[in-house]
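Other chains of the complex are left out, but the ones given are in their true place.
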């Protein structure tokens, strides 16, 4: 069930049956020569939409722009500052809990979001903690590639060149949803290393990839990842939602 | 051309031909008994996507959550505070101008966003003005219903009961994209009046509509609105983009 394709009365009715909601959260940032700028929100969105075909999961519109400062050296990247993103998450959560949602699950597609999402959770809880106000909701952040079995499948599909940014796996997932982009690159396996600012990132990783060889991606592999992740998401979400 | 379904190299290439980009901006908020929560971002998205079939327009992912504090009394609404939304727009614009975009066009679907979007524009210009730094970009906000002829067509389609929130026209537009929701309501024409906070809003407008009778909406009327708006958008965007 997609929140944005529902009426408020449908959500009202839904809340009588469940207090849980899922937010697909990602980023709009470069994903190497053949990866889509939307990869990081499209992956959790594809997985979540697949999952809700099999279970009653309410899904919000995607959180499309996250913390991508290190990718700002590549055209098309849009980033929030962490301080901005914290306030946005505060507002989303305060809106949803006001309606009675008690379990808010962020299905995340971007490693660079993790720290800020968790800082935002603490910001929200801190409001209650300082005020000695009880909280009746729980917040959870889960990276889609950490759902049980997903990383294993990725490593099996891409024993060499999975990588850590613009990974073969995430490129495959978006190919399953949006088709294949052809692009030449070299070296075959991109370099790896630390992440600092945007200029340094581009110097270290000239085409945007980190450790990956995403030409190995295929829509079929992506489809398999989506199906596995969706099945696991159904279980993980149900455990959280109860 | 959709930014999120492009690679960074495609955007790099695009920037050699045009410095303009369009952001569909809306809200996730109640739209009465038969309107979708996503109406306000879905309308500009539908119109913009239609327009880019006919002209080279680069479109970002939608800005899905806006300033909807007055709708927080209805389930499913998600709102930013104006102070948060200003910072988000600052970050989006600073990201895009860094890549060389010089014309940023916000196609807006929510009247409640107008003040905050314009305050955000001033916040961005103020940074430059205080620093005596020249600006090489222009920002524009345009409500889709203000594109030439669109309001006239709406009034012609819905001579009675067009309304000002959960309008028959915007419901029609989303029906063209996402189908029809059936819902009973009364009175036929919703009340009108001022907008203050969420509790007051719900008391004045119990089912969320303001002045409208959206059961008159049909996908066909919506399709006509999309086509007209898209054609005018192509012209308006081109005039701004040059």
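Order of writing sets the chain letters: A and B. Residues in each chain are counted from 1.
Keep in mind that, in the parts below, a residue touches a chain if its C-beta (ideal position, glycine included) is under 8 Å from a C-beta of that chain, and two chains touch if they have at least 3 such contacts.
All values reported here derive from a predicted model rather than from experimental measurement.
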item	value
With 2 chains placed, the number the full structure-file assembly comprises	6
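Definition applied: only the chains that are shown with their structure count from here on.
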item	value
Inter-centroid spacing, chain B versus chain A (mean Cα positions, whole Å)	24
Interface residues, chain A side, partner chain B - complex	2-12, 15, 28, 30-38, 41-42, 60-62, 64-65, 72, 74-81, 83-84, 87-88, 90-92, 95-96, 98-100, 178, 181, 183, 208
